[in-house]
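One protein chain omitted, others in place.
Take a look at chain A:
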Amino acid sequence: MDNVISLDGILGLGELKAPDTAPPASAASGCSSSSCGSSDGPADMAPEVWEKVKNHPCYSEEAHHYFARMHVAVAPACNIQCNYCNRKYDCSNESRPGVVSEKLTPDQAIRKILAVAKEIPQLSVIGIAGPGDSLAAGGRNTFATFEQLQKKAPDLKLCLSTNGLALPDHVERIAQYNIDHVTITINMVDPEVGQHIYPWIFHGHRRWTGLDAAKILHERQMLGLEMLTARGILVKVNSVMIPGINDEHLLEVNRQVKARGAFLHNIMPLISDPAHGTQFGLTGQRGPTAQELKVVQDACEGGAKLMRHCRQCRADAVGLLGEDRGAEFTIDRIEAMGEVDYDDEARRSYREHVEAERAGRAVSKAAAKAEVQDSVGAQAAPILIAVATKGGERINEHFGHAREFQIYEVGPQGATFVGHRRVDQYCEGGSGDEDALDGVLAAINDCTAVLVAKIGGCPSKSLQAAGIEPVDRFAFEYIEESALAYFKDYAGRLSRGAVSVRAGQDAVIRTGALTALRA
C-alpha cells in the first residue's frame, strides 16, 4: 500500500490520490531522459508495435506521462570520440547526459533495479546508455546485466543505446536477450559532415581518423540499423543538432533512417558549454535555439516519426521523464538495503489502472477537438502554450515548482505536444527568485499562455507584462482537453478584438537547465 500512495504523490493523478495523504515534496520535474516518443496512439500503429511501445516512456509520447524508466550506468568504455563528449567531466553540481557519478557493476545494477522497481511501480523500462557506449568492450557488462534481469524481472522491458560502431557484431545477442528497443545515435549520413563530429574511432584493431573514420562509422551504423529492423527490433535514431555542421543535413539523415526502417527519429539540441571541456565547448560551437530546433523537427515531419519529448537523460536517470530520482538510489543506499526481494504486484495493478484510464481518454480528446473545430473554424492560427505538469497527462504542477514546461501547439487541428523547456525552479522554499523568473520567461517566450495548477500574484503579473497569459482555471484537469478549451476561448476573444496575436519571439534552450540538476 505504501507503494500505491507514493505513486499517487509522484503523479498527482486526481482520481488516484488518497484524500488523506499530502503529496510528497519530491515531485516530478524536468526530465532528463530519452523521453522521446511517438505521438501516435493505438489507432495509427500496427498492433504488435503498439504492444511494444505502449508502456515505454521514451517511445510513446502518451506513455511518458505514466511510465518511468531507469538507466543503469554499467558501460563506461567507449570506442569512438565525439566532439560533444568529454567523459572526464563529472561534477556533483551539474550533471550532463552521458556523464555519471556512479558507475555500477552488473551485480550492483541488478540490486539497484530491483530496489527501484519496488519503490516506483511506474517503472517499465530498463536501459543501458553509457556513460560510454553500451556495446564497447564487447558489451560485456551490458549483456551480463540484461541476462540476470531477464531472469529476475521479466516484466521490465530492456533497451540500449549505442553509437552503432560495434552494433553489427551484437545483433544476435540483442535479439537473444529480448531487447526490443535499440537507440542508435546517428548524426550524419555523409562522412564529409561526419569528420567534423568524430575525431577518431577504434575499429578493426586500429584507430581511424578523419574521413576514413566517419565513413566506417556511417557504414556500420547503417548496417546495424538494417540488421535490427530486419529482425523486427524497434529502432529509434537520436541525432544531435549542431548548428552549422549538421542542421540542414538532418533532413537527409531523417530520410535515410526512415528508409531503413527506423521507427522514431529524435533530434536533440547540442549541449555545449566551455566548462564541460568538450571539443565543441572549447571551440565555441553553440547549440540551437528552441525555434531552430523546432524548424528542423517540423521540416522532418512526414519522414521518420519525430520524437519531441526527449530530455537527454543522464546515463543513470531514474524515474518519470522530467524527474531524476537517481540521488535517492546511490550505491551506498543500495548496498545498505541488503537483499531486495522481487515482487511485481504493485507494477501490475498500476498498469491495469493506466489501461482503464487510457480507454476513456481517447473519447474525451476527440470530443474536445470536434468542439473546437465546430466553433472556431479553420481560420484561427495555432498558438503555443506552456503547461506545468508532473505527469498523468494533467495540469498538476505549481508554476513556481516546475522544473520544465511542456509546450503544446494548439489550433483547429487539435493539441500536439511539441517539446519541453527546462527551467530553474522559480520558487525555492517559498520566495520567488527574480533571476529564475527571467529564465522562465525566456524559456517560454514563444507561448501565448501558460497553464498551471496554481500561481502566485507576483509571477502572474510579470507573465502578463511579458504578454503571456497565466491560466489556473484548468487545475488538475487533462492537458489536451484544457488546451483546446483555452484555445476556443482565446479564438473567441481574438475575433472580438479583445486580445491580439502575440508576436512570436524565439525562446532560449538553456544548456545548464537542459540537464537536470540533482535535487
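The definition used in the following text is that a contact is a pair of C-beta atoms (placed from the backbone, for glycine too) under 8 Å apart; a residue touches a chain by one contact, two chains touch by 3 or more; residues count from 1.
The working rule: contacts and distances are computed from a predicted model.
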{"item": "Among \"Acyl-CoA dehydrogenase\", \"Glycolate oxidase iron-sulfur subunit\", \"Ferredoxin\" or \"ABC transporter permease\", UniProt-listed name of the chain not shown", "value": "\"Ferredoxin\""}
{"item": "Residue among A:R173, A:R207, A:K369 or A:R502 touching the omitted chain", "value": "A:R207"}
{"item": "Option touching the unshown chain, where A:M70, A:A136 or A:A402 are the choices", "value": "A:A136"}
{"item": "Residues of chain A (touch criterion as defined above) contacting the omitted chain", "value": "76-79, 81, 87-88, 103, 132, 136-138, 140, 202, 205-207"}
